[in-house]
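Of the protein chains in this complex, all but one are displayed in their positions.
Which chain is which? They are A and B, in the order written, and residues in each are numbered from 1.
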Amino acid sequence: MNPAEAVAVPRTMQRAASDLLYTRRGLLLLLLLAPPLLWFGVIYLGSLFALLANAFFRLDDFTGQVVREVGVSNFIALFDPANLDVARRTIGMAIAVTLACTLLAFPLAYMMARHARGWTKAALYIAVMLPLWSSYLVRLYAWKLLLAKEGAISWLAAQLHFSWLIEALLATPLIGGPSLSFSTLGTFIVFVYMWLPFMVLPLMAALERIPASTLEASADLGAGPAATLRHVILPLAMPGIAAGSIFTFSLTLGDYIIPQVIGDSTLYIGQVVYRQQGVAGNIPFAAAFSLVPIVVIGVYLWLAKRKGAFDAL
Amino acid sequence: MRSSPLALRVAAWGVVLFLHVPLALIVLYAFSAEDKTYVFPPPALTTRWFGVAWQREDVWAAITLSFQVALVSTAVALVLGTLAAAALARARFFGRDTISLLLILPIALPGIITGIALRSGFHTLEIPFSFWTIVIGHATFCVVVVFNNAVARLRRLNPNLIEASMDLGADGFQTLRYVVLPQLGSALLAGALLAFALSFDEVIVTTFTAGQQTTLPIWMLQELIRPRQRPVTNVVAVAIIALTFLPILAAYFLTRSDEPSHR
Partner (left out) sequence: MTAAVTLDGVGCTFGHGAGAVRAVDEVRLTIEAGEFFTLLGPSGSGKTTVLRMIGGFTLPTRGRVHIGGQDVTMLPPYARPVNTVFQDYALFPHMTIRANVAYPLMVRKVERRAREQRADELLALVQLAGVGERRPAQLSGGQRQRVALARALISEPQVLLLDEPLGALDLKLREQMQSELKALQRRLGITFLFITHDQHEALSMSDRIGIFNAGRLEQVGTPQAVYDRPATRFVAQFVGAANVLEGDAARRLTGHAQAMLRPERIRVGDAAGARASGTVAEVQFFGAFTRVKVVLEGVEPSPRLQADLPTGQGVRVPASGDAVHLHWDEPAVHALAAA
């Protein structure tokens, strides 16, 4: 006798629930989505809107309290020369960091995508992943050590007789500062170091997608390596660059720790927001100033999407 | 594949060196006998700072707090992320892309904005800072890590397997238990490991949601701004590198077949 026939299937709660969810797919979806949506809707979006609503309020100078009257005084204050300066400086740094990351990431991403095989490729992938996921502060700390006056870079420069170059760079008005570990140049180097892995991975993914036959066709039709790079590889890699640049750009725009630890005393957007909501207690203005990176990132995301970044993520 | 040109290889490995030399240097410094400055090369090497760091109460307190927060946040993120992934992996419905975007937002927006938003939220609702305020912040941005891993694995899962299981007599819950979860298991584990690493390391949002409490990254940040005992900081840094190295490596091997490029 077939053992299966001996066991009747009991009509249990479990079966009934399963039947219900099978025939009513909408209900199943609702049950699955309810907890995450509630969490994100209430906790995250709720606080976000509460914060941004603050941008329309203002701080009373006398009482130090937030006055809940809708006004645009904060937005007008955004256009003060000092604030514009901060915004310009931060955006400029973000662009410079993005360009440098792209330049540095390219050879590594290209080799990983098109030449590395087997365990070399796995090793390289891990080599890029580790800094990506490991501690931000530890990596920052490492550079503090490197850039210190008595640290490794100064030592190396002295050995190779490059010290004069470093002095010269530090003396340059826009990028210099009192020492490497307190300068715009130092800040720039650290930013590039921090976000480089974020650029390598999407770029590698994009480069991998280029079929070998495309490159062979380009060579076959008479293009040298430089021309192939310019006309074939770069355009096809653009979605990857756009995807990586989303990270480098937005992470730089909002960071306040690196400029504080490594920078000279000029301010970046993140620092202004931090100070305003902290010491100054001026949440409304902090909220308004937060809108600057949000808007900039929003525009950047829109541009990146047009370049195909979202398909490359 | 023809071997790569020398210039390319030099450039590529140069970048790898650029990424890893600073980390190697920290390890070196942990053994440095010099305790007042960051002088290079270190005058002498010693292991005594490891012993000193071991004694530091505040370091242990910070590690313990970070560990507990990471554990709970990862658990919450696992549940929320898996539920969201189950809903979004294959279904096609209005608002699906919006929800994906919503889950990414905590990581996409600068941490400082998420931080002060949450802090204002707590302030408005008059919730005092506590272990749970930290966990709420961490769980929120860890969800997307679990979500991504789960979705990647679910997309790879043959939908016929679920149909076959039901066809052969298993109801929804049995199918979940015997077919889906075994397939999903390693992806969830990888997601949990990455979420743990992320939470363990997070400092920006934590600064705003921790009040007076000190997690390990907050401890580290304080040392960065006002160094107390430099060698101890070096040792702690090495410990952090070691602690996060293992979960990341494990997560990579658990999910390498989910990435199309790494089979």
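Miscellaneous remarks
Basically, contacts are C-beta pairs under 8 Å (C-beta built on N, C-alpha and C of every residue); 3 or more make two chains touch, one makes a residue touch a chain.
Only a predicted model underlies this, so the values are computations on that prediction, with no experimental measurement involved.
Of the options B:131, B:178 or B:253, the residue whose C-beta touches the omitted chain is B:178. Between the chain not shown and the residues B:45, B:101 or B:161, the one that touches is B:161.
Touching the omitted chain from chain B are residues 158, 160-161, 163-172, 174, 178-179, 182-183. As for the chain not pictured, it touches chain A at residues 2-7, 9, 18-19, 22-23.
In this text, only the chains that are shown with their structure count from here on.
Contact residues of chain B toward chain A in the complex are 1, 3-4, 8-9, 11-12, 14-16, 18-20, 22-23, 25-26, 29, 37-41, 79-81, 83-84, 86-87, 91, 93, 99, 102-103, 105-106, 108-114, 116-121, 124, 136, 139-140, 143, 166, 169, 171-173, 194, 197-198, 200-201, 203-204, 217, 220-221, 223-225, 233, 237, 240-241, 244-245, 248-249, 252, 256, 261-262.
Of all residues in chain A, those touching chain B in their complex are 9, 14-15, 17-19, 21-22, 25, 29, 32-33, 35-37, 39-40, 43-48, 50-51, 54, 104-105, 107-108, 110-115, 117, 121-122, 124-131, 133-146, 148, 150-152, 154-155, 193, 196-197, 200, 204-205, 208, 246, 250-251, 253-257, 260-261, 270, 273-274, 277, 283, 286-287, 290, 293-294, 297.
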